[in-house]
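Apart from one protein chain that is not included, each protein chain of the complex appears where it belongs.
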Amino acid sequence: MERLMKIDRRLLYLISVALVAVTIFMPLGLPVKVSPLAVQTYDAIQNLPDNSVVLIAPMYDPGAAGELNPMLKAMLYQCMERGYKIILGNTNWTLGVAIAHDMITPIAAEFNYVYGTDYIEFGSKPGGSVWMQSAQTDLAGAAIVDFNNDPIGQFPLIQAVPRLTQEYIAAVLVLDCGTPGAVEWLQIITQGTSIKLIVGEIQMSVPDSMTYVQSGQYNGMIAGSRGGAEYEQLVGRPGAALKSQDTMSVIALMVALFIVLGNIGYVTRKR
Amino acid sequence: MMWLLAQEQAPVPTLGIFSAGSVIDFAIVLGLGVIIWVMVARARTGRKIPEIKKIAGLEAVDEAIGRATEMGRPVVFIPGILSVDNPQTLAAFGMVSHIARQCARYDTRFLALNCDPLPYAVIEEITRQAYLEEGRPDAFNPDDIRFLSAEQFAFTGAVIGIFERERPAANIMIGAFYAEAMMLAETGSFQGMIQIGGTAMTAQLPFFVAACDYSLIGEEIYAASAYLSKEPVMYGTVVAQDWLKIVLALIIVVGAVLATVSPDSTVLRDILGGY
Partner (left out) sequence: MHITSDPGIWCQAICTLAVYTYLYKDNPIFRIAENVFLGLATTYWFVYSFFNYIKPAIVEWIGTNGQYHYVLAIILGLLIFFRYVPSLSWIARYPMSFWVGYGTGYTLAFTPAVWLNQITASFVALNSLQNILIFVGILCTLVYFFFTLAKENPVVGGIAEVGKWYIMIALGSAFGNTVLYRWNLFLGRANMLITQWLGYTG
């Protein structure tokens, strides 16, 4: 039995690679049930007042793109279908805005969104929470130029949103994978205001972030790739997250099995 | 502009200076400040204050350094990957002084590997001072306090490379860690190092618990730092925090009892600033 603790990890890697390959080449089409949290998140965005302005902050880099890209895409679709004005940008996550730029451009074209009026990209600004404080008092002054390096103050959407306060924005949608992230947006911008804070969270940070959902500080949370799959279904745009659930389910089973085997080995060794 | 959500007027500051709801925040910070000040003052003047009890696994720090000394191999210290404005990094500073002093005393090579330039500069200062205080300024080698990369995974790759090449005997990781926690702890474990991991990042703690010989959970890193350094400011702060926790526990008990017997009551929430 003790051998169960000493399974060659290379064997585990080999089995995992085989499982991933099999589920990619032969999808099982396992059903993904939508959870109440996903519905709450979808509703939180859907029920914002018509013509709301939302700020979408892709606070991530390519490392987390696998989980967060599908969420961002679905969020963009939902916001544009509802006709919200979108301010897109972040602080300190340069590659996040580059990823988001590639994503929003075709979707905006699909919905005939006009740059500068219906949506704008202010790019990535340095400063983290300090920058957020500046944007809270003067958005154009804090951003200065947009993603394309054009002076941002000339655009109607920015003229209409002089500050990141509850008078001007209805919600902040954060794709979160580290620091600065959703907690900083909560601390500086949304805490104690009517601005909704909706978070797309990587699987790893879900337990931590759940406390903010329970306390009502996050009005909604897309929880990891599974949450992304549920949210894609609600938005009616099945995509990469939903596609990955077969593999994730099979892998979760495999990991659970090996944890049980390892623990059997551990317990019997102790005896 | 029709799309504007012109809902509410800008809030009027309370007492002319506090933004809405922040009076209670200020009162708590002030109250905690007073308790800390009293405890620090008492600790400084040698008067009696509650003693921080020994934290399980803390003696392992000395054990790890001892083993490295016996094996003639280095001790590695990693202060997480966040900067000096993060409290966990500050806790790492509290520990690094003790570890560097022990290494200086036993003539064991001490390597500190950094992902952020500011902690790198601070740790170099602390280590230099530690070697000086041990009467071994000549043994201090600035090249052993290294800044590797500000990019998370480049840093991780570099640390793994150092683990492979320099074969340290002990690896002490205290601070704010993210995804690199598992990679570093697992590599250290494969290398057979004695490892101590401590962080307040909940998602990373399981990996320290699984792959390290000893782990410090969450707030234990702050207490450990104070316990090791015996520095009055840190010591007094940890003791004061215990007082705050007692107050919080009482508030939670009262809040839960009120919520049970009088679910509509908002008295306590109102006292706490309406949160």
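General remarks:
Which chain is which? They are A and B, in the order written, and residues in each are numbered from 1.
Keep in mind that, in the parts below, contacts are C-beta pairs under 8 Å (C-beta built on N, C-alpha and C of every residue); 3 or more make two chains touch, one makes a residue touch a chain.
Just so it is clear, the model here is predicted, and its values are computed rather than measured.
Only one of the listed residues, B:N86, B:T127 or B:N171, touches the absent chain: B:N86. Taking the complete complex into account, residues 21-22, 24-25, 28-29, 50-53, 55, 83-87, 90, 118, 121-122, 124-125, 148-151, 153-154, 157-158, 160-161, 164, 179, 182, 202-207, 209-210, 217-220, 223, 227, 238-239, 242, 245-246, 248-249, 251-253, 255-260, 263, 268-269, 272-273, 275 of subunit B touch the chain not shown.
The omitted chain makes contact with subunit A at the following residues, 9-10, 13, 16-17, 20-21, 24-25, 27, 63, 65-67, 94, 124-126, 129, 141, 144-145, 183, 186-188, 191-192, 202-208, 211-212, 214-217, 224-225, 240, 244, 247-248, 251-252, 255.
Assume only the chains that are shown with their structure count from here on.
Residues of subunit B that touch subunit A in their complex: 1-8, 10, 19-21, 82, 86, 152-153, 178-179, 202-203. Residues of subunit A that touch subunit B in their complex: 49, 51-53, 63, 85, 160-161, 165-170, 178-179, 192, 194, 204-205, 207-208.
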